[in-house]
Structures are given as C-alpha cells and as structure tokens.
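Only one protein chain is missing from this complex, and each of the others stays in its spot.
Then we have chain A:
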Amino acid sequence: MRLVVDLNRCQGFAQCVFLAPDVFSLHGDEALLFSPRFDEAQRDRVEKAAAACPVQAILVDYSDEPTKGVEPHVG
C-alpha cells in the first residue's frame, strides 16, 4: 500500500495529520511529511485522511495488492 501526496495541491489544512497521525505529520506549521508506504493496520485511517483532504491531494495506491485495484482520489 502506497501513498502519493500532490504537494502542489497541498495547502497545509492538516486534516490528514489529525486523522492518521502515525502516517502524516507537520514539519513546522505547514510542511507536510508522510510515510509513502504504510501497513494494513493504518489502512482505515489513511482512507479517512484521503477522503477528508479539502483539496483532494492524497492518492492511495493499492496496486501492489492482488485483491484491490487503484482507487484514485484525485480526479
């Protein structure tokens, strides 16, 4: 499971950090840090974080899993 954040879109609303604090964090007030790979235990939180992003900058990629396809959150 992989994460991509479009940092050109990210405006530092930090909603992802609130919802998945073990995957996303803020460096200073606005710079977003995140772990591009996360494990199954974080999946639910990452889904919530991606859906909550006010500018839909988070893409969750499940293509390394045999059971589920890519679900782009950025249109």
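General remarks:
By definition in this document, contacts are C-beta pairs under 8 Å (C-beta built on N, C-alpha and C of every residue); 3 or more make two chains touch, one makes a residue touch a chain; residues count from 1.
Convention: contacts and distances are computed from a predicted model.
According to its UniProt record, the chain left out of view corresponds to "Cytochrome P450" among "Branched-chain amino acid ABC transporter permease", "Glutathione S-transferase", "Cytochrome P450" or "Sulfurtransferase TusD". For chain A, the list of residues touching the undisplayed chain reads 13-15, 17-19, 21, 25-29, 47-48, 51-52, 54-56, 72-75.
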